[in-house]
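One structure, as C-alpha cells, below. Some questions next.
With one protein chain removed, the remaining protein chains of the complex are shown where they sit.
Right after this comes chain A.
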C-alpha cells in the first residue's frame, strides 16, 4: 500500500510547495526593482550558505552543530526520499544513505528539542515550539518507511493500520518541512533564506568582505517618493531578506536600544515588515515585543503606510528613531539581514516627505543646511580652538602627505583637547600634514542617519569639491563617523580617499619608529570599541596595538571587539532622544565597572561625550590621542630629521 501512497504524498507535497513558492515570490515582487545578478547569485549561493553564513552561526558551537546535523540531514533525506520513495530507486546504496540521512536529522532534532525545553527569551515561541516535533516526525517517518525498502524489515511488515499511522506522521513531517517551507511556518527560513543569500543587496559581504556604507538615494527623479513609506517601497530583495528571518533573536540580545528599554527590537521590526508585506496584524508574533508596546495593536498592508502620521499603523516612529545604527544586529544576524539599511530607508521617508524628525532633529538639520555644522556655529569659528597652534592650511600648502580631517568636534571643547593632542603627536612624529580649516564642513554623517539624504549629498558633494582642489596621500581623522563617511560613503558620489583613523595612523607611526613613549604608570585600562571604527570598518587591532605600545595591558570588557556595545551616540540617537527605561551609556559604563578599570580609552568624539556624560562612573574617559600625547618622549637617536627642519620643533607643549 505504501508503494502507491508514498509517491502520491511526496509529489503532492512538492507540487503544493511549488505553488506556495510562486505565491511567496509574488509577495517579494511587490517591492521596487533592484539590480541583482540572478544567475551569478544563485551560483554563489551554496558557498555563501556553507561558508559565510556558517561563519556567523558557528559563533554558537552547539547551535551550529545542531543546524548542520538537522539541515544537512534534511536536505539529504529530502533528495534521497524523492529518489527512493518517489521514483522507486531503492536499490543499492541509496536506501542506506537515506537511512543515514534521516538518522542524522533525528539526532539534530533531539538537540533542537533540548534547546526548546527552556528557550532563552530572545527566541520566538509560537509555531517555533512545534518545530522539533515536526523535525522528528519527518525524520522518524522517513526512517521507518525506508526500513522495508532496504530489506531490514519485510515488505509487508505490520498491518495496514501501522502503514496508515506512519503515513499520517509522514504527512505531518512533509507538511511542515515541504509545504510549510513556502506557505509559511518556521521552515520558510530555508526557502527565503537560500534565495536571500543568492540575491543579497550587499554581495560584497560574502567571502570575507565588508560593506557597511549606506546606499545613496536617487534624488534626481523629482516626482518619486523619497525613502520607504509602505512595505512595497522596499526593493524586492530587501523584502526577501525580511522573509528569511529565523527569529533567533540574536539581534535582540545585542541591541542597545532594546536593552535600554527603548521601543525597538530588531527582530520584531523585521517580523513587522513581513506582516506588512503580506498584510495583517502583528498579533501572531510570539517573541519579545518592542519594550512598552504590547503586541497586537499594529497592522499594515503592502501598500499602506508603515508609520502613520497620526495614530497607529505597522510601526511607530519612535521605534525607528530609537536605533543608534550601531550595526550590532547586522553583525550578529546569521541570515545576514540588513536591519540598519531598512531603518534608514524608513527614516528617509519620515524626514524627507513627512518632515517629522523628532526632538532636536529638525533644528540640527536646519543648522547643517544653514551653517554646515550641526551645532549652528559660525563656520568662520571652526578653527578658533587652534588659534595658538599655527596649523598649516591646505589652501596655503596645496600638497601634503596627510590631510587632517577635524570633524565637528572642532567646535566641542572636550574634543578640542583630543584634537590638540593629535596635533602634538603628529608634530612629534614630524608628519607633513595640513587642515582644511574653515573650508571643512560636516561630513554629513548625522544628516544621513537622520534620513536627510538631500543635506547629506549636498554636504558630501561640496566636501568632495573642496578635497579635489588639493593633493594629499591620505586623510587622518580622530572621528570614526567622518572616517566611515569619507572612506565608505563618499565613493558612490565620486570621492575616493584613503582614510585612516588616528589610532591606525599612530600605530603605523610607532611601527615605523617615529614615536617613542614613556612607560605607562597609571592604573588599569579598558578599551571601548567605537561602532563606526570596529563593526563598520573592522579596525579592532590598531587601537589595542597603540595601547600595548604605551605599555598598557587592556582589561577587556565582556562585550568588546565586534560585539562591543554601543555608547548610544550614533545614528543621531542623542538628537532624536527617544526615552527608555535606562540610558545606553550608563549600561556601557557598567560594563567598564565590571572590568575594574580606572580609565577607558576611546577613539571617538561621540563615545567620549556619551561616556563622559555618565554620572558617578568612577572611570576616566581619555581618547587614545590624549594618552599618546601624554606619554611622548623623544625618539632615541632620531634627531637628524629634526635638525633638517628647525622651523618646526619636534614636540611642543600644546595641551
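Keep this in mind: a contact is a pair of C-beta atoms (placed from the backbone, for glycine too) under 8 Å apart; a residue touches a chain by one contact, two chains touch by 3 or more; residues count from 1.
Criterion: contacts and distances are computed from a predicted model.
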| item | value |
| --- | --- |
| Among "ABC transporter ATP-binding protein", "Cytochrome c oxidase subunit 1", "Putative spermidine/putrescine transport system permease protein" or "Electron transfer flavoprotein beta subunit", UniProt-listed name of the chain not shown | "Electron transfer flavoprotein beta subunit" |
| Candidate in contact with the missing chain, chosen from A:190, A:313 or A:352 | A:352 |
| Candidates A:184, A:379 or A:392 - the one touching the absent chain | A:379 |
| Missing-partner contacts on chain A, residue numbers | 222-223, 225-226, 351-357, 361-362, 365-366, 369-372, 376-379, 452, 454-455 |
